[in-house]
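A single protein chain has been omitted; all remaining protein chains appear in their positions.
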Amino acid sequence: MRFIVNKSNIVNKLKIINDPVYGFVKIPFDFIYDLLQHPYFQRLRGIKQLGLTSLVYPGATHNRFQHAVGAMHLMSQAVAVLQSKGIKISEKESEAVHIAILLHDIGHGPFSHVLEHAVVEGISHEEISILFMERLNEEFNGKLSLALEIFKDNYSKKFLHQLVSSQLDMDRLDYLRRDSFFSGVTEGVIGSDRIIKMLHVSGDQLVVESKGIYSIEKFLIARRLMYWQVYLHKTAVVAENMLVNVLRRAKYLLKKNEDIFGTPHLLFFMKHEISLDSFIRDESVLQKFAMLDDCDIMSAIKVWTLHDDFVLSTLSKAIINRDLMKIELRNDAFDVERSSKIKKRIQEEYSLKEDEIDFFVNEKVLENHTYTLTGENINILFSDGTLKDVSEASDILNHDVLGKNVKKSVLIYPKFLKDWAQNL
Amino acid sequence: MRFIVNKSNIVNKLKIINDPVYGFVKIPFDFIYDLLQHPYFQRLRGIKQLGLTSLVYPGATHNRFQHAVGAMHLMSQAVAVLQSKGIKISEKESEAVHIAILLHDIGHGPFSHVLEHAVVEGISHEEISILFMERLNEEFNGKLSLALEIFKDNYSKKFLHQLVSSQLDMDRLDYLRRDSFFSGVTEGVIGSDRIIKMLHVSGDQLVVESKGIYSIEKFLIARRLMYWQVYLHKTAVVAENMLVNVLRRAKYLLKKNEDIFGTPHLLFFMKHEISLDSFIRDESVLQKFAMLDDCDIMSAIKVWTLHDDFVLSTLSKAIINRDLMKIELRNDAFDVERSSKIKKRIQEEYSLKEDEIDFFVNEKVLENHTYTLTGENINILFSDGTLKDVSEASDILNHDVLGKNVKKSVLIYPKFLKDWAQNL
Amino acid sequence: MRFIVNKSNIVNKLKIINDPVYGFVKIPFDFIYDLLQHPYFQRLRGIKQLGLTSLVYPGATHNRFQHAVGAMHLMSQAVAVLQSKGIKISEKESEAVHIAILLHDIGHGPFSHVLEHAVVEGISHEEISILFMERLNEEFNGKLSLALEIFKDNYSKKFLHQLVSSQLDMDRLDYLRRDSFFSGVTEGVIGSDRIIKMLHVSGDQLVVESKGIYSIEKFLIARRLMYWQVYLHKTAVVAENMLVNVLRRAKYLLKKNEDIFGTPHLLFFMKHEISLDSFIRDESVLQKFAMLDDCDIMSAIKVWTLHDDFVLSTLSKAIINRDLMKIELRNDAFDVERSSKIKKRIQEEYSLKEDEIDFFVNEKVLENHTYTLTGENINILFSDGTLKDVSEASDILNHDVLGKNVKKSVLIYPKFLKDWAQNL
Partner (left out) sequence: MRFIVNKSNIVNKLKIINDPVYGFVKIPFDFIYDLLQHPYFQRLRGIKQLGLTSLVYPGATHNRFQHAVGAMHLMSQAVAVLQSKGIKISEKESEAVHIAILLHDIGHGPFSHVLEHAVVEGISHEEISILFMERLNEEFNGKLSLALEIFKDNYSKKFLHQLVSSQLDMDRLDYLRRDSFFSGVTEGVIGSDRIIKMLHVSGDQLVVESKGIYSIEKFLIARRLMYWQVYLHKTAVVAENMLVNVLRRAKYLLKKNEDIFGTPHLLFFMKHEISLDSFIRDESVLQKFAMLDDCDIMSAIKVWTLHDDFVLSTLSKAIINRDLMKIELRNDAFDVERSSKIKKRIQEEYSLKEDEIDFFVNEKVLENHTYTLTGENINILFSDGTLKDVSEASDILNHDVLGKNVKKSVLIYPKFLKDWAQNL
């Protein structure tokens, strides 16, 4: 199949990508184009950025491909701004930091956090990202070495890593803006332009000039709102919980050698307990992982709606038809006795075995842990050269409130029990 | 499974949907909410509005669910504008016309036109839409009868049908605006607000007040541009062509009883020649159709990349990895001899049988037939009460140019032959 | 001059206004159209919303005419939302509350706060708004009576007044959004759509449904940012201060019978001490006031640049050429001794008399007093019917921080002293 392999035939490389968020996105290096074309990267087209959140915000069907390209675009702006302020970033470093941001999420699987809990348990997407980058580095004869160093924070110029991963990295700037854009939650829009214009480097730290403080304050408030209004939206939480449960059930049935429909690569990960070690030892594991996207999960669940297993089919139908469970949310813990009653009731109604109850009733704690302003805080650079933590520099932000790790308890159970449960 | 069926438990019906294009979309009738919740409608979440066009415009991942809701939103505006101008539209008619627009595309399958060519050959999505609406009408005890009459243009007030289906229907106003928005092709943005404000009814015809003529001109130009820049974009055309071919190949192999991976409902439609008649005779056919979405196709193609059949796996890999074929486009026909040489060469290179060549080399004619301004033209209402066809009313639009059915020829072949072929 | 007076000739009343912020704005009542056409209202076209702020944000050239129309548009939305929730608002009340918001700022003079300090000292624009409304009420035979009652908060339904004037009135919702739009300070954009959708009435109080709390939080933060970034921007503060000084100087010279250029109506207000009483006693005073707009001030200052008086011409040139003074800003008070040295130096440099120094050196305190959350707070309505103050209802907002009356000291002096003064 010559026409697939022989990349040298491509003469006119795509140079510009149309992005609804930023307009034209320029591909800044030829090698970036080669990475964009690679099947590992193309795979990200099949993985929605916000998983099942589109059940709440129908517009939020954007994928990780778009996000990676967008974050790379912001990186181009950031590098240009820093260079214009006299910060030395060589052409090679610039390419490397672009590669690093482009590939920072390449290890994400479908419905990322779900998968981390239910499919490749105990392996983070960052670890898989590194596996992919190392594989690509072999394929491209070491062209990603510097990018890998920066990504792993082993490179001498620490601020380059901070552009890729920190409280003000291009990842966050893109995803907050992009998620606002596609969800239609305009309150979450952040002024990425202004923030990037205000970036500087002081003592090898990425910092923000003091003029930009209002935008940083706004960025933190917007991020917080996005968490409660989008990322931890009740409906998204309940849908994701159901997805974890349905996959857990399928794994359970597979272990009992029940016949379960699925693409071969999905079944591979569901049948075997894959460790990080297996990924490293066996090249074909990563290759199989590279075939997974949202469609493997969704097409399987559709088939499962007709399965004989009551638990599997019930949960599958509820997900596919968006007939989601009831979710209660409170600032403090739920009454243990009441939860027990709900569990008991559902066990009876559905004639469930003891260990099947938790496919239908779950208690969880949601944490908005992204705001803990510890250690790696955003630093503000004043005109006299001094640095201050943003929480000190701002007269508006209240350090205690911002830094607080807000926890909320949720209780999830079938909707038909709602009226009864609420009077318990 | 009480919690799925028992809709009466739903107390707080969702009233507002967040849409990135229009902001808040209000659900105008309780019954509309019930239709939105129905599995038939929820299915549209899995069908991208523009199929493989997101390979060119990565943002264009929006689906038919969003479009249907958006078109319904414009319908609300249009009905309010007409009522404010004294046009009589009863509450019942208003509900019906909202239902009709909401469900106008419910019969679309995944990659619609592909499917119409390669899966349910010879059945249009409009016919399937009517099947779905009739099924829903039974389920909801006749509540969709008036909507069906309007949809089929059997209702006395013809302008209601025109709001659903005509050269200026809410369908087009939404999809042009939405497709521009998500593709990032801002030149295609149309002024739907202004057009709707200028709608009126004269002699039971939907018309546009003369003040709105500039917006109509702009609408027609924008539509034209969207066709060439998005809908008939070379890359989208070539990708769709490859998709038709890969599905044709899979059907061929299935007929030969080869083992082909796929969800049961996808295989059902690929193994059997399903006629409109089968849909009507056998209730379960529509039920199976209702299970199809983009994921069935994409997850199967991913598996086919590993299939033994050279044609199937080659095409599948090219689609999944976005390693698309070369496409040439011209205003006139291609040289027959040259095409023959290309076919011969590919046959040799790939050791193909005679009847396998057209999986790799295709000639097609693209037509921008949507502009034929015949019969059901857009009418402009002047202040003295006279009506004029827009092409007459406008001093800018050239009737001949607009009405012309522009045809372009395309020639598609494997990319590795590009340099050689271009010197033929 | 029949064609000016005889309004009955107007057949086709303008029904829609194009607004860059909201798109189409519908004029909801015929009488509103008559008010829009009245010279008193047309006058607002000549008064910029943000005075000299366009010296900092060049786009901010929008005027009070646009703002009044925009606020009226939001009122239409708010009335419709409340009516849809079952709140009784009669057609007459609706018209009245639209009139009240349309005319709420009609008493503003050019460079409003400047004028209140330097031209019509001691009379607020609200008082003059009432004078205008009463005059219009006479002219239109009592058609504004109910609007006046609502405006003065004498009407039984208090929530109608709150829509016109409160912490969440349509005035604020429009000006924050409009000022963000035109200044280009996108961080200040508020979600007026969402806030209005969440409005309700409980116990005759305008309240916000609890779902809207994020938008309220965002609104308060955005409002705060707009104050420091736009309304109290250093450059705007210094320009306004210079404008007060130049008008003070002109008044002083007029009192000494110096020849000062100006339009007759401007000179009238500068020569005489006009009290609220004079307005009431003498009809022609309001008529003269109605002739004042920004151009009277700016065209006079341009001529004053050539005046013999050093103080007058120096200040005039600096304003016209945007060659503004130095402004220092601190959280605490300035050192008295240093200020004295600066005053002494400028007195020497410019050979000023003792009482002329304060035309060139000023100390002021800026207060962001709009956030004092006292008494008339924004109330959040929970689903169980209870009301909570927003500062209690929110887990994000810190009551102490929000309610704090932030004060900052500014010191203003000629720019040529900058280097010297900073080393004092």
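Residue numbering begins at 1 within each chain, and the chains themselves are lettered A, B and C in the order written.
One rule holds in what follows: a residue touches a chain if its C-beta (ideal position, glycine included) is under 8 Å from a C-beta of that chain, and two chains touch if they have at least 3 such contacts.
All values reported here derive from a predicted model rather than from experimental measurement.
Touching the missing chain, out of B:84, B:186, B:340 or B:386, is residue B:186. Interface note: of C:93, C:294 or C:328, the residue touching the hidden chain in the full complex is C:294. Here one chain is not drawn; of B:19, B:217 or B:240, the residue touching it is B:217.
Annotation: of C:61, C:124 or C:405, C:61 touches the absent chain (contact as defined above). Subunit C residues in contact with the hidden partner, per the touch definition given at the top, are 1-4, 6, 9-11, 17-21, 23, 37, 39, 42, 45-46, 54-55, 57-59, 61-63, 65-66, 69, 181-186, 261, 263-265, 291, 293-296, 298-299, 302-303, 314, 317-318, 320-323, 325, 349, 414-419. The chain not displayed touches subunit B at residues 186-187, 189, 191, 194, 214-215, 217-218, 221-222, 224-225, 228-229, 331, 395-396, 398, 400-401, 406. Where subunit A meets the omitted chain, the residues involved are 16, 23-24, 193-194, 197.
In this text, only the chains that are shown with their structure count from here on.
Rotating subunit B by 180 degrees superposes its CA atoms on those of subunit C, with the angle stated to the nearest 5. Each chain gets one centre point, the mean of its Cα atoms, and the points for subunit A and subunit C are 45 Å apart. In subunit B, the positions touching at least two other chains are 23.
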